[in-house]
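Below are the structure tokens for one structure; questions will follow.
Just one protein chain is left out here, and the rest sit where they should.
Per-chain numbering from 1; labels A and B assigned in written order.
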Amino acid sequence: MRFSIDTSNGVPIYEQIVRQVTFAVAEGVLVSGQMVPSVRQLSTTLAINPNTIARAYQQLQSDQVLESLRGRGLVVRADAAPRCDAARQAILADRLRSVLSEALHAGLSTEQLREMFEQQIQNL
Amino acid sequence: MQPVISIRDLKKHYRDCKALDGVSFDVPPGVVFALLGENGAGKTTLIKTLTGFVRPDGGSATVLGKDSSKYSLEIRRKIGYVSDAPALYDWMRPDEIGWFTAAFYPEGFLQRYHELIAHFEVPGGRKIRQLSKGQRAKVALALAIAHEPELLILDEPTSGLDPVVRRQFLESMVDRAATGRTVLLSSHQISEVERVADWIAILHEGKLRILQPLSELKESVADVTVTLADAMVEIPLPSGEVLSQSRSGRQLHMMVRDFTDEDAAAIRAAAGVVSIDRRHPSLEDIFVACTHGTPPAAEPSVNHARQVV
Partner (left out) sequence: MSRSPILARLLWKDGWVIWPLALALCGIAVLLYLLVPLLPGNHSPIYSAWLLLFPNLFALGAPQLQVGQEEESRTFYWTRSLPIPWRTAFASNVLTAILGLATVWIVCGLATYLAYRSGDFSTQSSFAYQGMWSADLYRVITFSGLLLGLGYLCSWYFRSPIVALIAVVPIAFLSVGLTHLVNGWVADLLLGDSSADELRLEILLIGHTNIVLTIVYAAIAAYLARRRWTMPENEGGRTSPAFAPTAYRPAPQLALFKPSPTTALLWQAARQSSLAVLCVVGVLLLSLVAVVVIGHYSLSHDFSVMVSGVVLFAIAVLGTVTFGGDHARERHRFLAEIGLGRWQVWWTRLLIPLLVAVPAIAVFCAAVFLVENPRESNATIIVVMIGLAAFGISQLMGMWIRRPAVAVGLGLMLFVIAMLLGFFYEAYPSFLWTGWLGIAALFLASLSMCRRWMDRDRGAVYHGGMVGWLGTAVVAMLLPILAVRWWTTPAAMPEWRERTLAAAARVVDAQPTMGNVRYINVNYRSYYPGPTLRQDLERLQEAFAEAADGGQMFPIGYDLPQVMDGLLEAARSSAPRDTVRGPVPEVFAHMESTGGSEKWYADLLSFALTSVERLPELRHVLRDADLADQYEQIVVAELERPESRQILGEDRWREFVGRLRTIDERREDRRAALLASYWHYVAEDRNNPLQLSLGGYSRWSWRTQALGWERWRVRRWMELATRISLEQLESGVPRPRSPEERKRMEAWAEAFDDQETVRYLQPTRYWNTGLDRRVEALRELGRRAPAAGSDRSGRAGEPEASANGSGG
């Protein structure tokens, strides 16, 4: 799969990798049982510090998205998909909350927010 | 674990400026250690001290367990060093220079060197002076790492190189770190450093301003913007270290280390504060703050409201 890392958007790099793997599993780009690239491979491909990659993989392992297959590396867990879905939803909810709080800060009322929301849903 | 490089209170001054003014740090093994600083901050002097080209006026430096002034030749043989303007025999071809350099290293050098040259896609049949700048840099890098050194020191290796070559350099650095070897990198390309570095050291006017792992640094420094009712409002100083601050009109901008939530609450609660916004800064912002930002006039010793300059 294709990673795209942006060092300047404020999100830590390992966090970006975690999110992108999670989204990929949720969307079905990474299927269960599929191997993810090794730390060394991924770090060389992305030109990212291997410790960062290792930290991301550790996080993914503790989030029960990846598991280690002895002698072969890390694979996507069979039951990872629904978990990733949930995680994605949580991330999206987070994003939504930050947009809403920004709008409220700008002085919009709850009513105006709901109008804006309906309008945007209709446009999509 | 024995640190790969160990520097204690290093001092070096040239005619009228202090290049190094009591710098101390350790570089643990297996990391990519980035040395940042403005031009003239002392990075090259530090690296030259490690390789023994410069004798320090005070303090000591130990590389791979050996003192850098006494054992400088042994150190140079054991490490890989790419200086900022690598001197190559430009009348030789890459194969010839590889064959020549292989004489001074143990077996296996030539094999690995040729693999590297092939991987970097450097044409082996042309004289080095006919190669482009990037290809020359790749030859220098290949020569430095073909003997698999425990420590690789790079002094601004990618300055003036095109993005493709820069990428190849980064991949090499990262690859070495992945195999457990140490890389000491001094660079101006902050975005590159952000990707590959484990540890960051920022030198400013010969002194070490920052020495932290990159992830911790980015998490611990906050980019705080406070909007005020008017320009003369005072706010309480935060408890952490203020790296820089500036005022423009009704906005006060600070870079603060270890900015706690209590500090944020205290500021928000102060009179005349309209809003406070904190963000995670990029490494470049931190760097600029350390080297160019105006630090506060005095140490924030007591946590009470004081005149903010």
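Simple rule for what comes next: a contact is a pair of C-beta atoms (placed from the backbone, for glycine too) under 8 Å apart; a residue touches a chain by one contact, two chains touch by 3 or more.
Keep in mind that what you see is a predicted model, and the values were worked out from it rather than measured.
Undergrad: Counting contacts across the entire complex, name the shown chains the missing chain touches.
TA: Spelled out, the missing chain touches these shown chains: B.
Undergrad: From the list B:Thr49, B:Thr62 or B:Ser83, pick the residue that touches the absent chain.
TA: Final answer for the missing-chain contact: B:Ser83.
Undergrad: Of the residues listed, B:Val4, B:Ala19, B:Ala102 or B:Ile267, which one is in contact with the missing chain?
TA: Missing-chain contact among the listed residues: B:Ala102.
Undergrad: Consider the whole complex, including the chain that is not shown, and state which of B:Pro123, B:Gly160 or B:Gly180 touches that chain.
TA: In the full complex, the listed residue that touches the missing chain is B:Pro123.
Undergrad: Please output the residues of chain B touching the missing chain, sorted low to high.
TA: Touch set of chain B with respect to the missing chain: 51-53, 72-78, 81, 83, 86-92, 95, 99-105, 107, 109-111, 114, 117-118, 121, 123-125, 130-132, 135.
Everything below uses one rule, namely that only the chains that are shown with their structure count from here on.
Undergrad: Just the number, please: Cα centre separation of chain A and chain B in whole Å.
TA: 30
Undergrad: For a test of understanding, state which residues of chain A touch chain B in their complex under the given definition.
TA: Going through chain A, the ones touching chain B are 5, 7-8, 10-14, 39-40, 43-52, 55.
Undergrad: Report the residues of chain B in contact with chain A in the complex, numbered from low to high.
TA: Listed in rising order, the residues of chain B that touch chain A are 31-32, 167, 170-171, 174-175, 177-179, 191-192, 194-198, 214-215, 218-219, 279-280, 282-284.
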